[in-house]
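Removed from the display is one protein chain of the complex; every other protein chain stays in position.
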Amino acid sequence: MTPVSSSEFSGPTRFARAWTVLGWLAFAALIGAHIVGFAISRPDRDMGHLQKIMYLHFPVALTAFGSFAVVFVASGLYLLRRAEHYDLLAASAAEVGVVLTALTLSLGSIWARPTWGVWWTWDPRVTTTAIMLLVYVGYLALRAFTEDPEQRARWSAAVGMLGFLNVPVVYMSVRWWRSIHQVQSSPSTVAPAYALSLRLHFIAFLLIFVYFIGRRYHAARLERAATAAVEEAALTEGEVHV
Amino acid sequence: MSEWGFVMAAYAVAWTVLGGYALYVRARIRRARAMLEGMGEGREVVR
Partner (left out) sequence: MSWRREAARAAAVAWKDLTAERRTRANFNAVAFLAILILLLFGFALGPDTEALRAAAAGILWLTILFSGILAFNRSYQLELEDGALETLLLYPGDRRALFLGKVAANLVFVLLMEALVLPLAAVLYDLPLLRPFPGLAGVLVLGTIGFVALGTFYAAMASRVRAREVLLPLLLFPMLVPVLIAAVEATGAMLSGDPLREGGSWLRLLAAFDLIFVPASWIAFEYIVEE
C-alpha cells in the first residue's frame, strides 16, 4: 500500500482555500436558516415552539445516517481496490457520523422531555440510532487499538460494513418488539410541515456534512503522510527529531 | 423550564458541538501540516 507523498501538502493550496470558503458558507447558511425559522415564528399547532428543535434534529439525523452510508461505501471500495485513501475516508466519515449521531440523540432528548415528559423512549428510531452510535464507537475503538495501518484498514472495513448491515435488522426487531407489547406509539415526530425553514436547514446541514467529512479526510491524509515521512526518515537516516 | 428554554438549549448544544468539531478538525489539520513542514527543513538527525 503506497503511502501518500508529503510533497502533495506543501502549504495551503487554492484547494484548501476553497474548503475554508465552504466552511464559512455552510455556517452562514445555517445562521440564515435559523433567521428564517425564527422570523416565520408562528408556533406550530401541535408542538408549539418546540417545532424549532425539529429544524435541527431532523437534518442532523439524516446527515448522521448519511455519514455511516459513506463509511459503508468507502469500506467496500477499500476491500475491492485496497487504496489507502478509501480507508481514511471511511474513518473520517465514521468520526463525523459518531459526532452527529450523539448530537441527534441529544437534540431528540431535549425535544422529547417537554413533549412527552421523558428524556428517552424505546421507540424504534431512537433505539436504532443509539445502537448505531455504539457500533461506530466500537469501530473507532478498534481503529485506535490496531497499529498496523493495513490491518487496521482491512479490519475496520469489515466491521464498518457488517455494522451498517445490522441497522435495518435492529430497526425491524425493535419495531416488532414494541408492537407486540402494544406500547403506546410515540406521537409522530416526523412529517413536520415541509416549511421553507426546514428546507433551508437541510441545505445548510448538507454543506456542513460535506465540509466536516472533507476536512476530516484532509487531516487524515496529512497525518498519514506525516507518519509515513517520519518512518521513512527513520529508516534512511536513523533517529529523527523534529 | 418554559418551551423557549428547551429550544434555546437545543440550539446551544447544536452550535457547541458543530463549532467545537469544526475547530477540532482545523486544529488537527494545522498540527499535521506543521509536522509535515517540520519534516522538510529543520530536522535534527541523530545517528
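All chains are identified by letter, namely A and B, in their written order; residue positions are counted from 1 within each chain.
The working rule: a residue touches a chain if its C-beta (ideal position, glycine included) is under 8 Å from a C-beta of that chain, and two chains touch if they have at least 3 such contacts.
This one's a predicted model, so the numbers in the text were calculated from it and none came from an experiment.
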Checklist entry - In the intact complex, which of the presented chains make contact with the chain not displayed? => result A
Checklist outcome for this item: Full-complex touch with the removed chain, picking from A:Ala74, A:Ala112 or A:Val174, is A:Val174
Checklist entry - So which of A:Ala157, A:Leu200, A:Ile213 or A:Ala228 would be touching the chain we can't see? => result A:Ala157
Checklist outcome for this item: Among the options A:Ser106, A:Thr121 or A:Asn166, the absent chain makes contact with A:Asn166
Item to check | Touch list for subunit A against the chain that is not drawn | outcome: 79, 131, 134-135, 137-138, 141-142, 145-146, 154-155, 157-159, 161-163, 165-166, 169-170, 172-174, 176-177, 180
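One rule holds for everything that comes next: only the chains that are shown with their structure count from here on.
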Item to check | Chain centre separation in whole Å, for subunit B relative to subunit A (CA means) | outcome: 16
Next on the checklist: Which residues of subunit B touch subunit A once you look at their complex with the stated criterion?
Outcome noted: 1, 3-4, 6-7, 9-11, 13-14, 17-18, 21-22, 25-26, 28-29, 32-33, 35-40, 42-47
Item to check | Touching residues (chain side subunit A, partner subunit B) in the complex | outcome: 6, 9-11, 23, 27, 30, 34, 48-50, 52-53, 56-57, 60, 96, 99, 102-103, 106-107, 110-111, 113-114, 208, 211-212, 215-216, 218-219, 222-223, 225-226, 229-230, 233, 237-242
